[in-house]
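Only one protein chain is missing; all other protein chains are in place.
The chains carry the letters A and B, assigned in the order they are written, with residues numbered from 1 in each.
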Amino acid sequence: MSRARFDVKSYPGFVQLTVLCLLILYLPLMVVAVYSFNASASIVNWEGFSLRWYADVFTGPESAKFKLAARNSFIIAITAATVATAIATLAATAMIRGGRFRLRVLSLGLISLPLMVPEIVTAVATLIFFNTIGFERGTLTILLAHIAFCIPFAYLPISARMQGIEDTYEQAALDLYATKRQAFTRVLLPLMMPGIVSGYLLAFIISLDDFIITNFVKGAGVETLPTAIFGAVKQGLKPNIMAISTMLVGFSIIMVTVSYFVGKKDN
Amino acid sequence: MKNILKSTIAASALLAAAGAAQAEGKLAIYHWFEYIPQELLDKFAAEHDVEIVMDTYDSNEALLASLKAGAMGTYDVAVPGDYMVKIMAGEGLLDTIGEGELSNKGNIAPKWADPAFDPGRRHSIPYQWGSTSFMVNRDVYQGDINTTDILFNPPAELSGKINMLDSQGEVLAMASLHMGIPQCSTDREQLKALNDMLQEAKQHWASFNSDTAKEVLVSGDVAVGQIYDGFGAKARAEGANVEYAFPTQGYVVWMDNVVLLKDAPNRENALKFMDFLLEPENIAAVSNYARYGAGVTGAGEHMDPELATQPESNPPETAGAGVFIEVCDQQTQEVYDRIWTALKK
């Protein structure tokens, strides 16, 4: 390497641009986090450190609304992620451990469909669909829509993981007279766990964060956290929204960190 | 895996429980944003042991769009403005309130008991009434503000600092007043001129927003904002140096009404809620919160005395006439829809 006339790996300005990139990514979130500790009711002036807006989120006049929205969000995210992960695990088994077959490409296309169709289009299509079949909009419509678009997100890490596991393990089990079901539940599934956990967390976060589709298919008075926040933000950014946002940021970071270390331990 | 399974079962159980809890004693309200005090809803909920869910919209047109987009049968009551009551009744979206079904119907102020948009109050009761005009930040502009030129042909210091309501009815009615033409004109020259005028005026506008109409004035993001009188009074109360204009060309007046929706899942509770809002004390609480007038006899006694004297509710001598928004026939309406789309493109 030393024979090169210059270090081929570094370019002037790249470090600065990387710093700029991180600044752009983090600065708005940090500013909001800082202002969530502002004692003032105005978002413009800084009047000293206070936790009042965090208290406000839990006990203030809007707390009931946000608590209900948070409960809805978590119930929907847990359920959607679980169902989507189960479906995706089965699909991955067929796709990766099912040999080559004619419908394979088509199935792959179907699984990637929610990723390819722009979100606003999915939202419109789902609304039209529920409306045409006369399915009353409510929590259930949100849940169904979320399951659909969570499947590919759960599928990605699961299938990636399964590709990395050689089938010799199951073959060995089968040679030892295990049934295919046993080979699946006792050998393959435990080996796949890190992938399944990543897939589950990914689907969970995606569901928790969704706004556009939820906004189209939600029923009367059913709010999730994003729709409740959107409703509140439309009328102006208030400090209690900043507090909620900061808590969600913290929650997301914890989730991603957990999933990162689950993945790392595995390597 | 077992844990995941367990949490799913728990979640489904919660979901089912949530559904069951809502099944009895419920009332679903579809309402304007920031327009009813939470305490009043709590009071009704406590008095009648019902659980209230409320969704909000930000324009009459959005209310209609959403109801026609399959939301019928999910809400019990909504709060459309005058012209929208007429449209919704025409669309068959409203249920008829039977004779004697509202025990407080007699409380409706005589002035509002038989309005043109709902003769005999067969579908609705008065909620709040007020005007729509605009406010100007007096720190930025000191000249005469009582003219629609402020919105459509603004002086240089206000250009680019104007927020319009994201509401077709209000913007186009105001524009018609500015031009001095009827609201449902079929005269091609007038319509073309209206379209040209709006395209020109758009250059001076910063944004279309209804729900942030107050915030942008308070924060100083804009210097002029089209706004409802009571919402404007709140902006002033929050410390903005803004003044409500009563243009000599005229301004929009409106009345919002609580309507009984067809296929209301909780019709009984909806009627109870209407009766509740016809109690002078209760509707006055709305007025005190939203800063608009009420249409119920005797509500004045319970109102904040400042309401009667607030500048937003008291047009000066010079003010033009207040006009209601009119309902055009389909062919005419489609031309106005095109003008609006071209404006927002």
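One rule holds in what follows: a contact is a pair of C-beta atoms (placed from the backbone, for glycine too) under 8 Å apart; a residue touches a chain by one contact, two chains touch by 3 or more.
One rule holds in what follows: contacts and distances are computed from a predicted model.
S.K.: Missing chain's UniProt protein name, "Monoheme cytochrome SoxX (Sulfur oxidation)", "Protein ImuB", "Nitrite reductase" or "ABC transporter permease"?
M.R.: Protein name of the absent chain (UniProt record): "ABC transporter permease".
S.K.: Looking at the full complex, which residue from A:V57, A:M95 or A:V197 touches the chain that isn't shown here?
M.R.: Among A:V57, A:M95 or A:V197, only A:M95 touches the chain that is not shown.
S.K.: Touching residues of subunit B against the unshown chain: what are they?
M.R.: 59, 61-62, 64-69, 87, 91, 160, 163, 166-168, 188, 191-192, 195, 205-209, 219-221, 330, 333-335, 337-342, 344-345
S.K.: In the full complex, which residues of subunit A touch the absent chain?
M.R.: 1, 3-6, 8-11, 13-15, 17-18, 20-22, 24-29, 31-32, 35, 43-44, 86-88, 90-91, 93-101, 103, 107-108, 110-122, 124-129, 132, 144-145, 147-149, 151-152, 155-156, 159, 162-163, 165-167, 170-171, 174, 180, 183-184, 205, 208-209, 211-212, 215-216, 225-226, 229-230, 233, 237, 241-242, 245, 248-249, 252-253, 255-256, 260, 264
Basically, only the chains that are shown with their structure count from here on.
S.K.: Roughly how far is subunit A from subunit B, centre to centre by C-alpha average, rounded to an integer in Å?
M.R.: Using C-alpha averages as centres, the distance is 37 Å.
S.K.: List the residues on subunit B that touch subunit A in their complex, please.
M.R.: Against subunit A, the touching part of subunit B is residues 1, 4-5, 7-8, 11-12, 14-15, 18-19, 28, 30, 33-34, 38, 53-56, 58, 69-71, 73-75, 211-212, 214-215, 218-219.
S.K.: Show me the residue ranges of subunit A that touch subunit B in the complex, using the header's touch definition.
M.R.: Of all residues in subunit A, those touching subunit B are 43-44, 61, 71, 75, 78-79, 82-83, 85, 127, 130-131, 136-139, 143, 189, 196, 200, 219-222, 231, 234-237.
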